[in-house]
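What follows is chain A.
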Amino acid sequence: MITFDGVTKRYADGTVAVDRLSLEAPTGEITVFVGPSGCGKTTSLRMINRMIDPSEGRVLLDGVDVTTIDPPALRRGIGYVIQQAGLFPHRKIVDNVATVPHLLGWNRKKARDRAMELLERVGLDLGLAERYPFQLSGGQQQRVGVARALAADPPVLLMDEPFSAVDPVVRTSLQEELLRLQAELNKTIVFVTHDIDEAVKLGDRVAVLRVGGHLAQLDDPATLLSRPADDFVREFLGRDRGIRRLSFVPGQEVRLRTDLTAPASAEVAGLRAAAGPWLAVLDEDGRPLGWVKVADLPASGTLADVRPAPYGTFVRGRDSLRAALDATLLSPSGCAIAVDDAGRAEGVVTREALNEALDRVAGGAHA
Partner candidate 1 sequence: GGDPLTNTSPTPADSGAAPASGGGGGKVVVGSANFPENVLLAEIYSQALEAKGVQVEKKLNIGSREVLYGQVKSGGLTILPEYVGSLLAFIDKSATAKSKEDVVAALKEKLPAELEILEPAAAEDSDSLTVTRENSQKIGLVTIEDLSKIAKNSTVGGPPEFQARQEKALKDVYGLEFKEWKKTGDATADAIKDGTIEVGNVFTTDPKVIINGLVTLQDTKHVFGAGNVAPLVNKAGVNETVTGTLNAVSAKLDTAGLLGLMKRVSIDKADAAAVAKDWLTQNGLA
Partner candidate 2 sequence: MNWLVDFFGDPANWSGPDGIPVRLAEHLQFSAIALLLAMLVALPLGLWIGHTGRGALLVVLSANAARALPTLGLLVLVVLLAGLGTDLPVLIPLVALAVPPILVNTYEGVRGVDPDLRDAAYGMGLRGGQVLGRVLVPVALPLILLGLRLAAIQVVATATVAAFVGLGGLGRYVVDGFATNDYPRTLAGAVLVALLALLVQLVFVLIQRLVVSPGVRRRNAVR
């Protein structure tokens, strides 16, 4: 656990970058520092590995004041990832990753094996290992940066806007990679970003800082979106706060109806008295084919003869209410089809069911 205990940082020119910051970054969780430019995020982060020392207060690592630890030793136990990756241009990718193990006295073979293992783990093609950094794309470099920080298996990882220099598509994949890695590794991660979407997506807890180095709010993302502490935070969170909040409500929360589906082989004749105006048509494996409007069904034949309208699905076991809502909005029936991981329909979410679930959220959020 990392603890900020009344930490203030005043620079030589008088700028107060961090002002009496007290917070905890719990072990095994991702704590995100977010806030506008110049609010002291980087400064706070760098006080953890003593790249900067606080003017007042203490930073504790598992209860030990970091200023009592020799900086290089401290830093070897803390992974550090920065925006431009900071790879050593004169070393091959694999040697870049093996740097810290080397410093720690591992032998060459072991360090390189470890490096290769990590490159694989962060999703890099091992063919890149013998290249130099300039031969990699920005996103690949950033992956190497993460691998390098993980090389000595440090319990703590500091990441300063690591993904902000890459384009949105790559960025998304890096974020997902990080979440996947964290699920395996359970590091204590402090992550800095100025992008609130990234903060909300990655953070177990999000600390919103305000210019002048004050902590404006520290909460889990759902709470942050539901109950911003003040106008600054509300403003900073931006629009769609209500919709984004739904991301934190699991799809399981929603009640399913199973009486609104029908196999493609079903005889049209038997469906006239269906439970709703629309029916989801499924193939023989139970995968959705689309919607049919009961009122428009032909006089005879099976559903297989009807051209179904497009549909929206969400994976109930994995997606959030947000996806469910989006799926209802995409369907002509106003209902979403819930599917399992294999894509088989589990049932239909009507707008009423969604409203119920939303009501619970709204109620919960404002209780």
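Please note the rule applied: contacts are C-beta pairs under 8 Å (C-beta built on N, C-alpha and C of every residue); 3 or more make two chains touch, one makes a residue touch a chain; residues count from 1.
Basis for inclusion: all candidates are chains of the complex that A comes from, given by their letters.
Note that the structure is predicted; figures quoted are calculated from it, not measured.
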Options 1 or 2 - which one, within this complex, touches chain A: 2
Parts of chain A lying in touch with candidate 2, wherever the complex brings them together: 49, 51, 71-78, 80, 82-92, 99-100, 103, 132-134, 148, 158
